[in-house]
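Missing here: one protein chain of the complex. Every other protein chain is in place.
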Amino acid sequence: MESTNFIWDLMGKNLWSVVAVISLPLIFVLIYALVAILAELKVSAWIQERLGPMRTGPWGILQPIAEVIKLLQKEDITPTAASKILFNLAPYVIFTGAYAAFAVIPFSEAYAPANINVGLFYIFAVGSFSAIGIVMGGWASNNKYSLMGAMRSVSQVISYEIPAAVAVLAVVVLTSSMNMMEISRMQEGGFWNWYIFGGPGGWTKIFMIPFTLTLAIIYFIASLAETNRLPFDIPEGESELVAGFHTEYSGMKFAMFFFAEYANMFVVAAVVTTIFLGGWTSPFGSFLAGAGWGAFWFILKSMFVVFLQIWIRWTLPRFRVDQLMYIGWKVLLPISLVCFIAISFFSLLNLG
Amino acid sequence: MSSYLKNVWAGFYTAVKGMMITSRHMFKKSVTIQYPDEKFDLPANARNKLVLDMSRCNACTACAIACPVNCITVEGVRVSPEDPHQEVHADGKPRKVWVTRYEMDLAKCCFCGLCQAACPSDAIKHTQDFEYSAYNKESLYFKYQILTPEQSAEKVRLLAEFKEKEAAAKAAAAEKAATEGKPVAPKKAAPKADEASEQ
Amino acid sequence: MTEIKRYDLEYSQLDSDRMRINVGPQHPSTHGVLRLEVEVDGEIVTEVVPHLGYLHRSFEKHCEKMTFPQIIPYIDRMDYISAMNNEWPYVMALEKMLDVKVPEKVEFIRVIVAELNRLANHQIAVATFGMDAGAFTPFLYYFRDRESIIWILERLSGARLLYNYFRVGGMAADIYPGFKEDCLEVVKKVRKTNEEIMDLLIHNNIFIKRTANVGVLTPEVAINFACSGPVLRGSGVKFDLRKDEPYSVYDRFDFDVPVGVGEVGVVGDCWNRNMVRMKEMEQSCRIIEQALEMMPEEGDVTGGVPRRIKPPKGEMYIRTENPKGELGFYLVTNGTDKPERLKARGPSFVNLSVIPEISKGYMFADLILILGSIDIVLGEVDR
Partner (left out) sequence: MGLLNRLDDPYEGGGIVLGKIEELLNWGRSKSDWYLHFGLACCAIEFMAMNASHFDFMRFGTIPRTSPRQADFIMVTGTVTFKMAERIKILYEQMAEPKYVISVGSCSNSGGPYWEHGYHVLKGVDRIIPVDVYIPGCPPRPEAFEEGMMKLQEKINKQAIFNKRKLLGTE
């Protein structure tokens, strides 16, 4: 089996290469977060017929850098009544959860930091870290708004992990693999082979398209809820809970929450890309295919999904907490189960 | 069941519809006026910074009386005819009153425009200038003066001297009249009492 | 001696399941500095006590110290979102007392500026209501359009928000050339944006789910609490002073009084209150169009202002339809150039009093929306 990590190929397995493998996603996360923050500011501005940041560098492109410099200088407040250890630990737990998920994301056919066989399972497991962090932060802040935000967040994560998992499971049934690299490789050969369009196969896959499309939408909606983005941002709920679970955080600890939110956005976007949008494969068969172009396609597709998330955020109103439960349990879960059963049935037929 | 499906569909459909609307706006030209570089052209009657034209002011205190906030303080002294420093007023006539003190506190002003309407000589005016924010409040306290404090004291002294002279002349005249046998009416008492009651 | 009821909630009555939250005075969606003391059982609101006085600027005290023209700027600052509508009843009261005949053209200008300001007010109301629900973009679309209304009013009066434009017996300044075209342009813009907002926000299923059947104010309760304006009409009661007790020239216009009919929920819920505002904007557009047509071209606007305003001893109560409801001024004069007493009956203050009644049993997130749908302005609540 050929290597899926070009750093191992180049440097062999030693301490330095391990450091390189670890730090590459971190550098990527930091750069990506800056770009995403700018994108959020600019896209929201365009939607609202504004201009967004304009006075920090040309067209305001240095805005996120200024923000990081400022946040580094801010005073780090720990409230007197807060539970000190948990309060200080929470942002790092959340960021660790988001960052750990990057370990299995296949950026290109030559680069996945760790190519493990249960990649999807790993992402789901690590993704739940953020819920722990949110509860820790919300409870330790000793603030009523934070506590309510934390409680809402837990119920939200629990109700949305299941439809998301079922949606992913359907693809696992089709690919019979949980290795994200494998799933990406199976969709090679053009966009008609992506699992959002039923995956590779003969003309009979037409029957599967409605179901896989629905599952992709369901996973996308559930991922919005997992990352606390707007129609489901009730743990933060700016107009209700002031700033939700991070009301009491300031300075760099708040920046960690900020980074973790954007990193989480990328993780779910990467999962959508990998399992539904073909991962690093080129949408046009062998055109512009290859290791380097693979990274390009992967990041392009992921950024498109991130853009969708931003677009939705600036369009829709927010759900109420009970409606969120309703959607999770009574809408997304039954529909995803129906799709899952249908897809299992079809894959059985194909196999038989 | 059908209402459930309809509901789900409506949720999805209206969300997509909303996104279509916002996507249309994404490619519209922005309406932003980039403030320090481009500026909104204000109407001529815009009520921003208050500015006094000292050459027009007659210290009539109409603005101070009209002001609901009492942020204007005006003091004036009548020009003594013997003053060597005579000036022509902006309306072409010789100046009758020296403005010894004109202060307005734009940190208190409510920009209602009543002083502007009350001013008989168009001296006080709201301008279009709004860019005068300050690091300390004192610089929002505007003091207008054409005379130095020494000069103002001089003017007050001159007027007092002139009044004294006038009074002396009047007294002399009255004395002269008295010696000639004409009765002198007590004029001064009544207006003074009026002044005191007003204050 | 009757015992004074204490309005703070007693902490001793609190059982262990409940939590007490202070919403405000600094909170993103209290529309100013209102403080709501909320008792929640999990997410369910069990008790709400509004606390006022964080913006008490002693308006009525100031009126006793000021001469009649000087009061107008203070009245602007009462309900600062719809200052034109505020000045009107006060000026009307003085005109009645002084027996001043207002020229025809002035009446039409007053109608037009008041309706323009009503449009601006309702735009803010709907926009902030959407923002409370989490939709940020409609807020900016409305503020974009509001800017052109403000532009007209600024060119008329000189100020953007607190106009000081009404005078006893006239206006401060005449209309400018091109005023009609600008107004028609605004009407067009408002209609276009309203159509868009209908799709983007009002008929969005999430928004409907959030606001329909929430904060139901029955007509009986609304009447008992003396609500007025869109809050009352949202409950299905057809009461509009412009129609029922026409003042000025409102009897010459053809317009409807929209009431809540419950398209998606119960009559009197938040959605209906908001919808009434949307429909009222359309009616305001109609009134502006008619008024522009009927307005006489020639006429002296600033001439009729008396030099000294010294109404005879007496008293007068005038009420008009503010965008937020019935605004009344009770004026007592003593023959000098200052009023003896000027009492304001603010619609927001009265409408706010229904909050504890209609928000019990709903969720905490709904409370924010109920408050938003009442559309209060704290300058008028606290005065």
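Read from first to last, the chains carry the letters A, B and C; within each, the first residue is number 1.
Keep this in mind: a contact is a pair of C-beta atoms (placed from the backbone, for glycine too) under 8 Å apart; a residue touches a chain by one contact, two chains touch by 3 or more.
Predicted model only: the values in this text are computed from it and were never measured.
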Could you tell which one of B:Glu131, B:Glu150 or B:Glu180 touches the chain left off the display? B:Glu131
So which bits of chain C touch the chain we can't see? 25-28, 32-33, 53-58, 61-62, 65, 73-74, 77, 80-81, 124, 139-140, 143-144, 146-147, 150, 160-162, 378-379
Where the missing chain touches chain A, by residue: 41, 45, 48-56, 60, 62-63, 65-77, 238, 242-243, 246-251, 254
Please output the residues of chain B touching the missing chain, sorted low to high. 30-36, 39-40, 48-49, 68-70, 105-111, 130-137, 140
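The rule we apply is simple: only the chains that are shown with their structure count from here on.
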Would you identify the chain whose C-alpha centroid lies closest to the centroid of all protein C-alpha atoms displayed? C
Dist(centroid_CA(chain A), centroid_CA(chain C)) in Å evaluates to 44
Based only on mean CA positions, could you tell me how far chain A sits from chain B in angstrom? 61
Identify all positions of chain C at which a residue touches two or more other chains, and write them in rising order. 137, 141, 144, 200-201, 204, 206, 209
What residues in chain B touch two or more of the other chains? 15, 18, 21-22, 25, 31
Chain B touches which residues of chain A in the complex? 43, 45-51, 54, 231, 311-312, 314-316, 331, 335
So in the complex, the part of chain B that touches chain A is made up of which residues? 8, 15, 18-19, 21-23, 25-32, 34
Which of the residues in chain C come into contact with chain B in the complex? 66, 69-74, 76, 137, 141, 144, 154-155, 157-159, 162, 164, 172-173, 176, 196, 199-201, 203-206, 209
